[in-house]
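Have a look at the structure below, then the notes.
Note that one protein chain of the assembly has been removed; the remaining protein chains are unaltered in position.
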Amino acid sequence: MKYPQALQDLIDEFAEIEDKMEILEYVYDLSDEVVEFPIAKWSEKTRIMGCQSEAHLEVVVVDGIVELRSGADAKIVQGMMGIITIAINGRKAEDVLQLKPDFAQEMGILNSLSPSRSNGFRNIFDKVMAEIRMKQ
Amino acid sequence: MKYPQALQDLIDEFAEIEDKMEILEYVYDLSDEVVEFPIAKWSEKTRIMGCQSEAHLEVVVVDGIVELRSGADAKIVQGMMGIITIAINGRKAEDVLQLKPDFAQEMGILNSLSPSRSNGFRNIFDKVMAEIRMKQ
Amino acid sequence: MSLKDDFPILSREVNGHPLIYLDNAATTQKPQVVIDAMSQYYSNSNANVHRAVHTLAGEATEGYEDCRRWIKSWFNAEKAIFTSGTTEAINLVAHGWGRANLQPGDVIVLTEMEHHSDIVPWQILSEERGIEIRYVPVLDDFTLDMEAYAVSLENAKLVCVVHTSNVLGVRNSVDELISLAHKAGAKILIDAAQAVPHDRIDFKQFNADFMAFSAHKMCGPTGIGALLVKNDAFEQMQPFMGGGDMIESVTTSGSTYQTNEHKFEAGTPKIAEAVGWSAAFEWMSEIDLPAHHERLLNIAKWTADQLRELGCTVYGRHQSGDAAVVSFLHPTIHSEDFARFLDAKGFAVRTGHHCAQPLLNRLGITGTIRASFYLYNTRQEAEKFIETVRHIVGKFA
Partner (left out) sequence: MSLKDDFPILSREVNGHPLIYLDNAATTQKPQVVIDAMSQYYSNSNANVHRAVHTLAGEATEGYEDCRRWIKSWFNAEKAIFTSGTTEAINLVAHGWGRANLQPGDVIVLTEMEHHSDIVPWQILSEERGIEIRYVPVLDDFTLDMEAYAVSLENAKLVCVVHTSNVLGVRNSVDELISLAHKAGAKILIDAAQAVPHDRIDFKQFNADFMAFSAHKMCGPTGIGALLVKNDAFEQMQPFMGGGDMIESVTTSGSTYQTNEHKFEAGTPKIAEAVGWSAAFEWMSEIDLPAHHERLLNIAKWTADQLRELGCTVYGRHQSGDAAVVSFLHPTIHSEDFARFLDAKGFAVRTGHHCAQPLLNRLGITGTIRASFYLYNTRQEAEKFIETVRHIVGKFA
């Protein structure tokens, strides 16, 4: 199996939805999946550049295990964070670093992997990976 | 008759030539038709702007009769001056001022009447007319 | 046959829905004739312009200069300098006129309603030259504070003001702004980026000194725009960029410049773009702009009313003369989420600060959702838009 079970389930669920609106609604709902990152801790350092909305995250790695804490004022952006949370939280940093952003395209939430068209997802993903690499 | 005889004859002769090279050769030969304007008299004031080559002219109006004196280093440009010489010299200023540049198009020596594509002819013609208007 | 049929892009689908393009204040779509004119240029006449005797160069030069003739006659202007757009046109005034005519301590009057393109060039010049910038405030009714404007004109050398706001659609009292500026002895630059798509301005009668706009907002191609200049202001301008075509002669000890517009058009110009823009003018010359303007304003007014009923705040007033731009916010749904949902249904709207942060600051917000209508938009599209907004609000508010 290519992906961890939780992520694979999510990919499968998304694969069944065709309508873009429904996909977005689902992503919207997944905004609840983030581990809260309190606004009080938001700073220039935690900010995701290139997003239109305010979007912030930090990654903690304890005993090699990753925890992403995040939040955004736009729910769909936070929903993307929720998806990444499901994909990586509680997993080993070294495993997480194997992850490529392609799965978001398989889910239909990305038209394109290019940063300029990924509507924020790519920037979030890249920042998460960079943080893990730094803190590993 | 729309044009004075000498000009009409010229137009008719040109009308018979189809090949662009032959047209140019004919214009080239007409460079002999100019009334000489000695290089010693060439100045910024007599210069035709917008020509690639050095081209100069002055117009004298004596007793209401026009005389164009001109010269250029490029023979085809001087040939165009020769054509205008045939068209206007010895005629009354008021008659000459009726002349429109269209005849050059009828002759096939101009692709276009627009100053930017007339390859100098339009600039020569316009300067001649302006001089006559000034000196009339 | 509707206007829509002239625009190939308008038959495409987005996310399985017919595209409804409401981002016209950002850029308009291009009719087939404009696209074809450029293709034909490249397929038949492409060459570099000026100073060449071969046939293609003549055709290319004619194509390029034809567009200048279109602009001059369309706007009744004395001088029309090609630029890459409104932004470069304003920067050209800052560099070409400002540097040559403004001294430390001089005053430039801007407004809180300006687009960044009409703020940042002046801030850069101001820092470099010690020039004072004054901002005319925007009132609660979304209009300029004309009393404050009158006061701000003291010692002003230049006024730079937007004709029609790209955020609010508000058309300023341009005639009054111009005549007051001139009375105070100041020159005035009008940012007409959002004006020219709707309004065929007579530049001579208008009587501004400079006017800047872009082709891409009026059915023309990207990469080209123009600055109109009155003759006396033109004579005061120094070259901006140096290079080919703008010179009369160059020696190692110095250069002399062209005296016409070419002086400000260094380098190989935007030839295909000019050819495309001419085609846009030709296409627009067949359109009854005032009638469409009124039609679209009515659509905008209706849309604004509907949005208010759905609980949104609308920024703008939609009075006679205003552009059909509807900026709004929903109190609980984030504008980015809103725009993504709309996109999922085929609607193109813009969110964000619309390059007018000082205005948004003044309004106490950081962005809006902006739906902007143009010639090919219909009342029916507006109705579908409102229907979709109602659906989104119903679901996510």
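To keep things simple, chains are lettered A, B and C as they appear, and every chain counts its residues starting from 1.
Please note the rule applied: a residue touches a chain if its C-beta (ideal position, glycine included) is under 8 Å from a C-beta of that chain, and two chains touch if they have at least 3 such contacts.
Predicted model only: the values in this text are computed from it and were never measured.
Asks: Considering the complete complex, identify which of C:171, C:187, C:292 or C:340 is in touch with the unshown chain.
Replies: Selected residue, touching the omitted chain: C:340.
Asks: Which of C:103, C:205 or C:251 sits in contact with the chain that's absent?
Replies: Looking across C:103, C:205 or C:251, the contact with the absent chain belongs to C:251.
Asks: Since one chain has been left out of the picture, which residues of chain B touch it in the full complex?
Replies: These residues touch the chain not displayed: 19-21, 23-25, 28, 52-53, 73-77, 119.
Asks: Suppose we count only contacts with the excluded chain; which residues of chain C make the list?
Replies: 8-9, 12, 14-15, 19, 21, 23, 26-27, 29-30, 32, 34-35, 38-39, 42-48, 51-57, 84-88, 90-91, 94, 112, 115-117, 119-124, 133, 135, 214, 216, 221-224, 239, 241-247, 249-252, 254-255, 266-273, 336, 339-340, 342-343, 347-352, 355, 357-358, 361
We take it that only the chains that are shown with their structure count from here on.
Asks: Indicate the whole-number Å distance between the mean C-alpha point of chain A and the mean C-alpha point of chain C.
Replies: One centre to the other, that is 38 Å.
Asks: Can you give the whole-Å distance between the Cα centres of chain A and chain B?
Replies: From the centre of chain A to the centre of chain B is 76 Å.
Asks: Can you tell me which residues of chain C touch two or more of the remaining chains?
Replies: There are none in chain C.
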